[in-house]
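Quick one: the structure is below, questions incoming.
Note that this complex is displayed minus one protein chain, with the remaining chains in position.
On to subunit A.
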Amino acid sequence: MAAVQETVEQVRQIDVDQYKYGFVTNIESEKAPKGLSEDIIRFISAKKNEPEWMLDWRLEAYRRWKTMQEPSWARVDYPPIDFQDLYYYSEPKKKPALKSLDEVDPEILATYEKLGIPLKEQKMLAGVVSDEGEDAGGDEAASGQPRARVAVDAVFDSVSVATTFKEELAKAGVIFCPISEALREHPDLVRKYLGTVVPTTDNFYATLNSAVFSDGSFVYVPEGVRCPMELSTYFRINEAQTGQFERTLIIADKGSYVSYLEGCTAPMRDENQLHAAVVELVALDDAEIKYSTVQNWYPGDADGKGGIYNFVTKRGDCRGRNSKISWTQVETGSAITWKYPSCVLRGENSRGEFYSIAISNGRQQVDSGTKMIHLGKNTSSRIISKGISAGRSQNTYRGLVSAHRKASAARNFTCCDSLLIGNECGAHTVPYIEAKNASATFEHEATTSKISDDQLFYCLQRGLSEEEAVALIVNGFVRDVLQQLPMEFAVEAQKLISISLEGSVG
């Protein structure tokens, strides 16, 4: 009892104000005027030299959006958002048309450096691929195998600043570029797939995104190609009060494979910032897409003020036979998270996976989960969700598993585990299960546990500090999900988990 009591005391003193990544890069940026109207959408589209059909597409979405209502079913609570009080477009003023990172504004590079994440990538950008595992983290990860290479498409606010490894990817026939560029260079591909997984009419936030999306990544992996490197994008929301509306589209053609990493941190702000991204994945016959996210956006201060509102629509379409889409996410940031990376299992024998770690502390509110929609025969899915609540946060898993009439022999395994730290937080599990085909097999397991005083004392008795003990126990709790992350991310994610819970044990 007493140890938990103490933890609770310490949770009260959490100092999320010291958000490690709360800095602002001082680069003049060009903004569209505040508010949303058809003119603003025309402005965005013109800025990006988009084809006419794209503008029409956006306008149609906008008109639709005006008739829609914000969803209210999630277990999150926030003051109403004034959508006319936001900027819908901003870009660094120095219009970058750069080929290498050397040409990037040093201040932007310094920002990335502060993030700590891309140091390795910077080295790789310079063309250095180290063969021995010289690992700054000092973990056993480095066991001699050559480091995986990562191509970075850095999204700085709304404009992709630099795209690297492009040539090598081009050699393999892989297209990896900002979506604005893809609209100009590969309009047919974009037009063929954009909005086919998340239609413009899908939901309030996705529709808004369709109208105003600024930039994002586009990936096309041609038939039979195994993408030669991990693809990675770092998102940062930098300009105050700039809603950021990313749009990502990844297409894996027949028999191809691609692994995409997305990592996010944002600087500290007083006003809540809206983020409404849309990610669409399309896997054709025998193709596989692995999509990993580490999200570490500003969660707000100790009173829950500030912080990012994250309303994201992520969906993958296993369109072809034997295709596979796997989502892995580590969510530690944002004041509000509303996010359900889903899989539509259309192709016969297709497979969807969802591995998630969602950590909430302070006054964060997380309503996240997945949807596995089984449409095709013999489709299978797997959901492993680990929720960790500390402080006064609320953490909800919301998931849907459904089997269509024709989805004979559909299989799902779901495991939702929640871990509570202290006794002022909440964990909730809301599973929806619909089987319209009698041959479907759905399994659901759920547990809720608390770090026990006995476990803590055992660790302390071995000389670990309380903080180390909690980090160790939590890392054990999330282990099966961490194992799904690419090695480089796994180490980073593990550190991030400890950082996120730092406040919870003083």
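Note that a residue touches a chain if its C-beta (ideal position, glycine included) is under 8 Å from a C-beta of that chain, and two chains touch if they have at least 3 such contacts; residues count from 1.
Please note the rule applied: contacts and distances are computed from a predicted model.
Novice: Looking at what's absent rather than what's present, what does UniProt name the missing chain, "Spermidine/putrescine transport system permease protein", "Fe-S cluster assembly ATPase SufC", "Monosaccharide ABC transporter membrane protein, CUT2 family" or "Imidazole glycerol phosphate synthase subunit HisF"?
Specialist: Per the UniProt record, the undisplayed chain of the complex is "Fe-S cluster assembly ATPase SufC".
Novice: I'm checking contacts with the chain that's been left out. Which of A:201, A:408, A:448 or A:475 qualifies?
Specialist: A:475
Novice: On subunit A, what residues meet the omitted chain?
Specialist: 1-3, 6, 138-140, 452-455, 457-466, 468, 472-473, 475-480
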